[in-house]
Structure formats: C-alpha cells, structure tokens
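Below: the structure, in structure tokens.
The complex appears here without one of its protein chains, the remainder shown in place.
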Amino acid sequence: MSIIVKKVCQLISGIIFLYGIYIILHGHLTPGGGFAGGIFLSGAFILLVLANGSHVMNLRHEEEKASVIEGLAILIFVLLTAAGFFIGARVFFGNFLPKGHLGELISAGVIPLYNIMVGIEVGASLLTIFLALVIYKEEISP
Amino acid sequence: MENIVPLFVIVPLTAVFLMLIIGRFVRGFSKVLSVFLFAFLVALSLFYIFRGDHISQVYQVGGWKDSGNIPIAIYLLLDPLNVFVLFIINLMALFSTIYSVNYITRYTGENYYYTLFGIMIAGLNGVVIAGDLFNLYVFLEITVIASYALVAFGTAREELEASFKYQVLGGIATTLILFSIGMIYWYTKTLNMPDISRILETSEDLKLVQFCQLMLIAGFGLKAAIMPFHGWLPDAHSSAPAPVSAMLSGVVIKAAGLYVIFRLFFNMFQLTYEISVLITAIGTLSMVVGVFLAIGQWDLKRLLAYHSISQMGYVIIGAGMGMMILSVNGNKLIASLAITGGLFHMVNHAVFKGLLFLNAGAVEYRLGTRDLNKMGGLYEKMPFTSSSSLSASLAISGIPPFNGFFSKLLIIIAAVQAKYYVLATLAVIVSIITLASFMKFQRYAFYNHKSHHGNIKEVPFLMVFSMVSMAVLCLALSLLLIPEIRNFILQPAVDILMGRNEYLINLLNQ
Partner (left out) sequence: MIVFILCFILFLVGLFGVLTSRNIIKIVIGLSFMEFSVFLFLALIGYVDNGQIPIVSGEATSRVYVDPLPQAMVLTAIVIGLATNAMLLAVAIRIYKKFRTFDIRKITSLKG
C-alpha cells in the first residue's frame, strides 16, 4: 500500500479505538454495549495490519498475546458472575454493587464491568481469528 | 438445594478457561483437571438423585422473581428426567477423558483438545437444564460449534471434508430452529417453556403452531440424525478421533437432538395425532433403512455409525407410540411402558455404542487401519479389547442378560399390546439383522485366524480401564428394571414426560 494509505490509517485507527471505548463504557445508557464496542476495538488493530502488510510484524507472537488476553478477560467475567453468588443476594449474575441514579455514567451496579470484560474479550478473539487466518495464508503461498 | 443447578454449566466453563491459560505453560495440567472436573459433575448429579426427593428444582438466574403471573427471569430446571440424562452425559465424558489421556498423544495441540471437550460438555449440560427456548438455542450452538472443531481435529483430508459437510448441514438446521423460535415468540409473546405450554393449552388450534412443530422436527432431527436428515453422520462419526466419536454418537445426538424433541413435544406443545404418526413413521424409516445400509460396510467405524441411525429409530418408535396412544386418550399404562422402553434404550445405547467406538479406536491405535478385510485373529493378542467388544455386541443385538435385551423387549411388548403388529414385527426383524451384522464384525476383527500382524500388545492401562468399566456398566444397567430401582430412577422420569399438569404446577408456583 502507498504511503498516503499507511499514514491515514495510522491516524484514523486511534480515533476508532477511542470510539470503541466510548461505546463500551456507555453501554447502559445508549445502544451498543459489549459486543458492538468490542468489534470496534478489534477493527482498529485489523486496519493497521491490513494497511501495513503482514510481513512487518511477528504474527505468531501477536496471536499468542491476543489469545492470552482473551482467556484472561473471560475468566474475570466468570469470576465476577461467581462473586455475585457469595456477596449480596446469593444468586449467580446477581447485581451486588450499588445502583446509583438513573442516567449517570457510574450507575447500574455491576453491568458496566460486565460490558468492559465482554468488550475486551470480543475484541481480542476477533483479532486472534484474523491473525490465525493471515498465518494460514502465509503458510500456503508466501 | 436449588443452588446446585447452575453449577453444571459454570464449573466446566471456569475449568475450561483456566485450562486455556495455564495449560500453555504447565504440561499435563489439562488432563488432570479434566478428569477431576467430570468426576465432580458425576458426583453432583448422583447427589441430586439420592437426596433430591424427586421435586423439580427451578433456578431463576439473577434472582428476578415473577411479576404478577408472568415469569421474567431465565429459568434453569432440574427434574428427574434431566438428572438422568445429565448423569449419563457426564459419566460418558469421564470414561472418554480417561481413554483419551493415552490416545491423543499422537495429535499435536493436546491442550486445545481438552479445552474443546470441556466446552462441548458445558454446552450439553446447558441444553439439558435450559428452561426457556432461547437459552436452549444458545447452548445448542455452543455444543455444536465445539463438535465441528473436534471432528476436524486431526486435519487429515477426510476429517476436513467430513467436518465441512457437517457444518453446512448443521448451519441450515440452526437457521430453521431460530426461525421457528421467532414464530413461536410472535404467537405467544413469551419464551418460557412452562408459560408457552400454559398459553397453548387454552388457545385455539392454529396451523401456525403445526408449521413451527414441523420445522422444529426438521431442525432437531438433523442434529439427532434421523432418516431423511442423516447424510452427515457416517462421514463425521467415522473420521473423528475415537473418543470424540464415542461422545458424538453416544451422547450428542441424544442430548442435543432426541431429548429436546421429547421435552418440547411432550411437555410444551399439545399432542396431536398427525404429528405422532409422522414421528413414528420417521422412526420406523430410520430403523429399517439404517440397518440395511449397515450390512454391506467394510469400514469399521462407518458400520458402527450406520447402526447408530438404526438404534435411534428404536428410541423414536418407543416415544412415538407413547405419543400416539396419549393423543387419542388410550390406555395410559401401555403408553408408560412404551416411553419407559424408549428412555431406557436411549441410555443403554449411549453406553454400548460408546464402548464399541472406543474398541474401534483401540484396534486402530495398534493396527493403523480400519478396514475389516485386513484384520483378524486379534483375540489372543488383545484379550481385554476383544472381550469388552463381545459384550457390547451382544448388548446391541439384544441377547439376555445384557441391557439391550430388556429395553428392546419393553418396546416390542408395548407395540404388541397396543395392537401395532407391523411395528413389532419390524423391530424383531431389525434386531435379527443387527445380530447378523455384529457377528460379521466380531468374526472378521477378532476371531479370524489370519494373524500376520507381527507382535502387537494390548493397549495401555488407562484405555483398558475405561473399556472394561463400560462393559461392566452394560451388565449393571439391566438392573434398572428391578421394581424398587425402577420406581426410584426411571419411573419419575417417565411421569414427567407423561404428566403435563404436574410439570406446570411444580414450576410456575415457585
């Protein structure tokens, strides 16, 4: 890809990442939430790989890092679920943090934490899938 | 007591994600954790069987109580029918994992195998305990996607092609199931299974509900591999690694296919005569055509896979006869006998078909081939494999005192008493042809004196342990027909399927 495409993608991908964080954090106030925000997060990284070519980075190393982040995020999600079992209302998925006022950013108990964990997990897993497919392509036709 | 219900899903998921992170750095962590995980789940289901007092437990996720009379939470149910199927799922998973500690060492990526296996079992447990339609769909998808990856695990040519065929057909079935769930939601405005049952009981008879029933039979029938939808089964079950084949053919096509059909058609929809006749006709077709396609096979695992289709036909005939009798308000005792035969045969088939696939895997582990023409005379060299294979073959053909005899006998007696003489005759003929086919299998694989294989020893100890335990279980399961044990385990399960009012009263007044 030419130098114009590479520079524009480097500038834009930071804005896309920031927009993804905005959608994840406001998941309990506006439409969006964990899944949609996570796809934006991974889109920022995938745009950089597409623009700069796949020979620039050490792809197996990046894929292993993304896979470990995905596993950690979902493990923290399940531990939060189980923490609802021991604190508060003694049910799984229980809402045990204070709930606050309607319409503010820090409110609705434990739901923003769930959104953040799901967002990190979806972003990391899409990045892992994309990097795995690029590694397969390199094995077939270098 | 009702807090143990979500543990069936949350404990496997936690263990799987621990395996994914820690198993990368510590070798052998996944194997030990898997064995302990399935032993814990078996103990949990036995705890409910013996201490649960046969009351259906309901767990509302998140603690959302009913508002007015409308259930708004996600329900997870545990009643005597569920726990019976859960016990068999987790027991077969335990034996398959013990077997695969030695078998999987010849593939790379062992850590991923145990992870995918754990995800499949977590999804199967979720399908069985789900109390509303959409969670059933989500857990079904988790199970099926993990099984696509497990079928393609060795990445040889045949395995990839079989997995691709399985995936495309499974994807179409998933689309049909989701469309049908959408239609039911549009008509009844709720997704909760007891609530839909209550609404459909008091509404008029509409062609829309019949359309949804037909599409659900098509979608779940493809997951259960009954006759017009069986095209993926011989390829997928014969190309997968042996413990995965045992799990797929022994447990997945029952828990994710037949169990859901029984739960939906007995407990959620109203029973009509036309749908019952359709289900029985499909069962008869699978039973007869499956065994005729199986006789001419020379590949060992394809033979076993075609026999799976035929035995699934037996289970569907048992339940279909019960449905036909109940829909015209006939004799309830004969219906109860037929449904007992069907459920008992479902459990028996899980054990002996799993054992047969593990034996085929053991033979392939030592000889490297699956062609029946190239084997022979393994009786002296592999005594444990051949004797457990002999007991499984006798069980599937229906020879007393193994468990297959009793379950087929119940189905045939129920067919004769309800005056369906054609079904009884076909069942007996298919059983005789099954016996002939398995005698051919035993003779060519083990008792033919053509031993020119060099020095072959018996398979390692852990594989022998799981095969011999399952052979003992084949004999022990026929004890389920003694009246005291039957009233404790089998009869409450059949009562849940037959009695709709107890199901509703127990669950909606929590």
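Read from first to last, the chains carry the letters A and B; within each, the first residue is number 1.
In this text, a contact is a pair of C-beta atoms (placed from the backbone, for glycine too) under 8 Å apart; a residue touches a chain by one contact, two chains touch by 3 or more.
Small disclaimer: the values here were computed from a predicted structure and weren't measured.
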Per the whole complex, from B:N111, B:S239 or B:S478 the residue touching the absent chain is B:S239
Of the residues B:D66, B:E141 or B:E458, which one touches the chain left out of the display? B:E141
One chain isn't shown here. Among B:D299, B:E364 or B:E458, which residue touches it? B:D299
For chain B, residues in touch with the removed chain: 134, 137-138, 141, 145, 148-149, 152, 155-158, 160-164, 167-168, 171-172, 174-175, 178-179, 182, 185-186, 191, 234-235, 239, 297, 299, 302
Interface with the undisplayed chain - residues on chain A: 29-31, 35, 102-103, 122, 129, 132-133, 136-137, 139-140
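The definition used in the following text is that only the chains that are shown with their structure count from here on.
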Per the C-alpha centroid definition, the whole-Å distance linking chain A and chain B comes out as 36
The residues of chain B that touch chain A in their complex are 3, 6, 10, 13-14, 17-18, 20-21, 24, 60-63
How about chain A: which of its residues touch chain B in the complex? 67-68, 71-72, 74-75, 78-79, 81-82, 85, 89-95
